[in-house]
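Excluded from the complex is one protein chain; the other protein chains are retained at their positions.
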Amino acid sequence: MLRYILKRLLMVVPVMGVVTVVVFVLSRVGPGDPVTIMLGEFATAEQIARTRTALGLDLPLPAQYFAWLAQTLQGNLGLSLFTRKPVLELIAQSAAPTVLLTLCAMVYAVLVAVPLGVLAAARAGSLVDRAVMAGAVLGFSTPVFVLGYILAYVFGLRLGLLPVQGFPGLEAGPVAVLRALTLPALAIGATFVALIARVTRASMLEVLNEDYIRTARAKGLRRPVVLLVHALKNAAVPVVTMIGIGFGILLSGVVVTESVFAIPGIGRLTVDAIFRRDFPVIQGVVLVMSAVYVLLNLLVDLSYMLFDPRIRY
Amino acid sequence: MVEWLAALRRLARESPTLAVGGGTLLLIAALGLVAPWIAPHDPLAIAPTNSLEPASATHLLGTDQLGRDLFSRILVGTRISILVGAAVAALATIGGLAIGLLAGFVRVLDGPLMRVMDGVMSIPGVLFAIALMAVFRASVETVVIALAIVEIPRVVRLVRSVVLTLRELPFVEGAIVSGATTFGIVRRHILPNTLAPLIVQATYIAASAIIIEAALSFLGAGTPPEVPSWGNIMASGRAFFLIAPMLVLMPGVVLTLTVLAINLVGDGLRDRLDPKLRAALK
Partner (left out) sequence: MSGSPPPALEVADLAVDLRSGGRTIRAVDGMSLTLDAGETLAIVGESGCGKSVTALAILRLLPQRIATMRASRLRLGGEDLVGLSEEEMRRLRGNRISMVFQEPMTSLNPVLSVGRQIIETIRTHRGLDRAAATAEALDLLRLVRIPDGERRLGQYPFEMSGGMRQRVMIAMAVACRPAVLLADEPTTALDVTVQAQILDLLQDLQRRIGTAMVLITHDLGVVAQSARRVVVMYAGRKVEEAPVGRLFADPRHPYTLGLLASMPRLGSSAAHGPRGRLREMSGSVPVMDGRIEGCPFAARCAHALDLCRRSAPEPVEIAPDHRVACWRAQERLEMAHGRV
């Protein structure tokens, strides 16, 4: 078990290695010489040369990469060009709404999608099944920010039920926070619902043809038990895998949706950085989000054994 | 002509998804193509005295805060979205095909190439595109290149898996043993068998590219703000969402319809595919 976790962690190394190389390369080919940005336009050639040496910018690129990587691994993602604050600190400061939003979207999406997928599979070919599948295609096709505005229009402007802008801050209490997060979470989760409902249905359809499902029915078990215990537990691994893969879509969706609902999270930080050409912040966000994504997929791998006793690490 | 109609009718019956999606998509693409000639107003013409007008006979969907005709802007925006979708699909498919063939045929390259693809795929798509656009100068071309880079790994995985499956089949093994050149094998066996899933994959990539381009433009990291792409129209109208929600909703709905049409075409094509190859697509 522990050995498997270690082995699996080792497999993360090349993946994150590629991610760091990509981010590093982007940071070097980006417009704007960091030294000029630091010293201003009127620095002397000698000042510039001295700063270059001090920053290690005169070393060959691989050496620069490893120096940068060493810094990064210590949590030093550089300074924001705009606020002059450490990037990691900025990310940490805006993480709370983003983490909450991601969790809400994920939990609601899974809670909606899995039952829909099970229902569609249990009644394959029926009207319910077709409706779920048609809804899934629509869910895939609606960009999260468009859905965000549609929801804001219907529930905010027309019905006046929920706030359409802003985030009150955690100190405002759970009710206010949840009200502010409801519409954005619904918007972000829609694609995820579509994705997971489809996979659940496909996986369930396969499992429902298995001999042991016939056995469960021959034993006179109630239909919900047959579907939710005997079938769903066997169908779970592809579903959980898709939850992990789809998490990337969720993270992308959060960044865009925060902008729609004016939520001061990591997405807002990113968009502000785009307008300010604040490259270290953009690169820091990409690095942190990719690491979160990779780690979540590691957790997904480990969770397989909760569903299938034959998988033992 | 009569045969054409009969063929169309058969298509509509056998694969209604494909017919509906394809019909809608053709209509949208045709409108985009002729947009500059049929647009009732210049999409860029500013008329501050007419700002935020409601829908009327002269301005079918009203005007934006600068008095520009929303209908004309959306119509012209169609071109950009369709162009981006098609260009990204083509570029990612060609690039992915090349890398995928390399990974599938050259054993030494397989491991490293696929690790790189795994790494690239573990960067959330929109964020990667933002990071790429941050270093490029904003233009339609750079958006296309950035999105193609984001989408290429999906094609690589598909092509590689098809190559690895086909390699084991008797007729391909036979061709390898009998000394056919790699190029010959690719042309005779691999390409024909990869074509169908590649087309389906390309359709999905086009849909995804159109969404991400709109998202990037909406966030200010896509096509230059003066270009009337759907994402830019939404971005410029968002400040007025509370008083003129249609400025944001209309381009959004048209965007959704377009993506929906493309996805329906993809699903329709996938369902008509050889079921053996269906497994290769995720």
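In this document, chain identifiers A and B correspond to the written order of the chains, with residue numbering beginning at 1 in each.
Keep this in mind: a contact is a pair of C-beta atoms (placed from the backbone, for glycine too) under 8 Å apart; a residue touches a chain by one contact, two chains touch by 3 or more.
On a predicted model such as this, the values are computed, not experimentally measured, just so you know.
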Displayed partners of the chain not shown (whole complex): A
Residue of A:A216, A:V260, A:I274 or A:L296 in touch with the missing chain, whole complex considered: A:A216
Given A:S94, A:T191 or A:N234, the one touching the chain that is not displayed: A:N234
Interface residues of chain A (partner: the chain not displayed): 124-125, 210-212, 214-223, 225, 229-230, 233-234, 307-310
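Criterion: only the chains that are shown with their structure count from here on.
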Distance from chain B to chain A - Cα centre to Cα centre, in angstrom: 22
Residues of chain A touching chain B in the complex: 14-19, 21-23, 26, 29-31, 137-138, 140-146, 149-150, 152-153, 157, 164, 248-249, 251-253, 255-256, 259-260, 270-271, 274-275, 277, 279, 282-283, 285-286, 289-290, 293-294, 297
List of chain B residues in touch with chain A within their complex: 115-116, 118-128, 130-135, 137, 207, 211, 214-215, 218-221, 234, 238, 241-242, 245, 248-249, 252-253, 255-256, 259-260, 262-264, 267
